[in-house]
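Just one protein chain is left out here, and the rest sit where they should.
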Amino acid sequence: MSGSFKYGVSLYSYTDDFGTVMGLEDAFYHVAEASATGIEILGEAHVEGYPEPSSAWLDRWFSLVEKYRLEPTNYACWIDTDIQKRRDIGVEEAAAQLTLDLNLAKRLGFKFIRPKFGVIDDELTPHPVWEGATERVLDLAAKLDISIIPEIHAPTPIRHPVVEAYIDFIQRTGTRHFGLLIDTGIFQDRPLPSWQHETPEMRELRSGAMSFLDGIKVPVEQLAEVIDYTPFIQAKFHHIDEDLHDHNIPWEKVVPMLKSLGYTGYLSSEYEGVRDPWVAIEQVRRQHALIRKLEREYDQQHAAPAAVEA
Amino acid sequence: MSGSFKYGVSLYSYTDDFGTVMGLEDAFYHVAEASATGIEILGEAHVEGYPEPSSAWLDRWFSLVEKYRLEPTNYACWIDTDIQKRRDIGVEEAAAQLTLDLNLAKRLGFKFIRPKFGVIDDELTPHPVWEGATERVLDLAAKLDISIIPEIHAPTPIRHPVVEAYIDFIQRTGTRHFGLLIDTGIFQDRPLPSWQHETPEMRELRSGAMSFLDGIKVPVEQLAEVIDYTPFIQAKFHHIDEDLHDHNIPWEKVVPMLKSLGYTGYLSSEYEGVRDPWVAIEQVRRQHALIRKLEREYDQQHAAPAAVEA
Amino acid sequence: MLERNHIQTSGFSNIGPEGNRTGFRVRLRQPNYRGTRVSLLEGIDVTVDGERYPSQENRFLIDGREYGHADLDTLIDVRWPVGTTVDVLIDKPGGLEPGVHLVETVVLYRHPYFPPQFRPVPVPDSRHATIVL
Partner (left out) sequence: MLERNHIQTSGFSNIGPEGNRTGFRVRLRQPNYRGTRVSLLEGIDVTVDGERYPSQENRFLIDGREYGHADLDTLIDVRWPVGTTVDVLIDKPGGLEPGVHLVETVVLYRHPYFPPQFRPVPVPDSRHATIVL
């Protein structure tokens, strides 16, 4: 046996529930009740008073981490490149944002930050400041022992200049504090009936710029090409029905592939389906039940022969 | 002009929202945002740690009363007469419950308590302990200056032995700390499509014991017979549509009658309709808009002639 | 804040160590508009995927303490407040299979202010809920 996955939940899953039916402690409760061990947050959504939380809030954060025995995993942040209508930020301003989030993430106990840089085209090519800004904070990341892991997110596939540029960056700098975050939305192989951000104008582009909503269907085998650079995975999904059948993401392919590649990091749930209240809580539990089931099945099939006979 | 109504909200209106989409401070916020000045609670629902709230909770209560400038009005409590399957409580136990709630209500700043005694028949005749128990606590009520106001609630109409017994009690004891709480559900003159407590068995009794759900249609003129004993009114309602039309309660009759009788006490909203989340917040606002409109119309029609000409 | 259904999916879980489950729990929020003293609670029946687990055979975790069905009537000073949960603890060797289940509950209340013929009144709920592992 190659070890097992770690199970986490991103509070992104509870979007729209957070602040209407759920506070921070409720979110911790639901994650812990799903038997997950890791909690992922969005700095700008879940840290009250971001970017300068009060000491009372920080005390509360640590008491929740302790009470629910959850490990802070990944901290999502944003580099708002077109910060004003007629002004993009430069490398220094981008590095300052990264510095702020690295320090805050460290303070809260996180191991990873996922910076979301603004993009310059339909293929989600990051704004060119990404490279200089990231390079400037590599020493700080090393000092804090936090890895900076930009996200590979549909419509960007694994085999793409964006990913190549990230890997080149790792090889050029020799850093151990930069990597890839794979969002499992890239494996989506059946269409989404709707998307939360979709406008009527976007819908008309379903055969063009928005066709990725039908799924970009990255072959799971290509995970082999990036797994060495991938310390964290967001388990993006949209709908799992009462028969534990996922309507969009082929977990029956993703899970065995990750197992065979020896992945033992987190699968951190990102529910991104219908935003009716309380639905996400149940959907996250279904996803964990499904992935855990597939993992058990893989383990049984690959157990040592003696164990099989027992 | 005969003065004006006071507008309040019972947190009963937010049943099912409370604890799922709304905490205590949220409830204060919604009441205050409806421009109400009075807040009514149910001791056993809204006092955390009832019957012995912590001092931290009490501090919080007073800070909310101050922050939202809301006056505690009526405090609802229960005398659970058939407290165990094979045992009814006696007068002393009932008096002890009333004593507890009188003291707690006073501590929280309330002016009224509404005791709900268990009943012994389909007409909601209260358990006979009501009279002895209430008499035992009249001195305490006087000392605390709290009025004990049992509720006249459908299917019990105004002209009924239960009401007569209450009035006899007032006259016999000469107390100034006992009165009637009128629930406007007695004026309901169109049927409820459904009722939250209704079971299939009850539904079959719609032509019998449950026929009151079609409305017991007490003529509003009968308010004149009890108004002198009525310091508080619960404005029970079930659905007000987008045209500000109430589907069950004839406010266009109730409001002018109360105005003509010179009632200047509270109308405390009791929404008791569909329990979909957040609906009650909007329904309470519609009710206040409707009653305030009817009150303005009454005042305009009964203004001094000079004012009419102006 | 709790889930809107009486039946909570968070808290629906097997009891006992993996591989040696002894039963499962169903978590319910207080479905009544006031918190009630437990002696007014005449039981909670549970059905999972059509299999009935009557109140008489269940145990109840209320404010951190476990009680049996026969205890309920004696608990005149124990309360189930609004906005809090009670776990129904059900014996079932092996527990429930991880996955989605149809859970149905009936909470029986003796409301003293209801006409005697309606005591107890059954308060039903049903939903799909998930056993994670």
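A, B and C label the chains in the order they appear, each numbered from 1.
Everything that follows uses one rule, which is that contacts are C-beta pairs under 8 Å (C-beta built on N, C-alpha and C of every residue); 3 or more make two chains touch, one makes a residue touch a chain.
Treat the numbers as computed from the prediction; the structure is a model and nothing was measured.
K.L.:
Where does the absent chain make contact, in terms of the chains shown?
P.N.:
Among the chains that are shown, those touched by the missing chain are A, B.
K.L.:
Could you tell me which of A:119, A:140 or A:165 touches the chain that is not displayed?
P.N.:
Of the listed residues, the one touching the omitted chain is A:119.
K.L.:
Given the full complex, what residues of chain B touch the hidden partner chain?
P.N.:
Counting over the whole complex, chain B touches the hidden chain at residues 21-23, 26, 29-30, 33-35, 242-244, 277-278, 281-282, 285-286, 288-289, 292-293.
K.L.:
For review purposes, identify every residue of chain A that touches the missing chain, sorted by number.
P.N.:
12, 15-16, 18-21, 23, 42, 44-46, 48, 50, 78-85, 116-122, 124, 127, 197, 199, 202, 209, 277
Keep in mind that, in the parts below, only the chains that are shown with their structure count from here on.
K.L.:
Would you mind checking which chain's mean C-alpha position lies nearest the centre of all protein C-alpha atoms?
P.N.:
The chain sitting closest to the overall C-alpha centre is C.
K.L.:
Where the CA atoms of chain A average out and where those of chain B average out, how many Å apart are those spots?
P.N.:
The computed centroid separation for chain A versus chain B comes out at 51 Å.
K.L.:
With centres defined as the mean C-alpha position, give me the chain B-chain C separation in Å.
P.N.:
31
K.L.:
If I count partner chains per residue in chain C, which residues reach a count of at least 2?
P.N.:
1, 3-4, in rising order.
K.L.:
Which chain A residues sit where two or more other chains touch them?
P.N.:
21, 277
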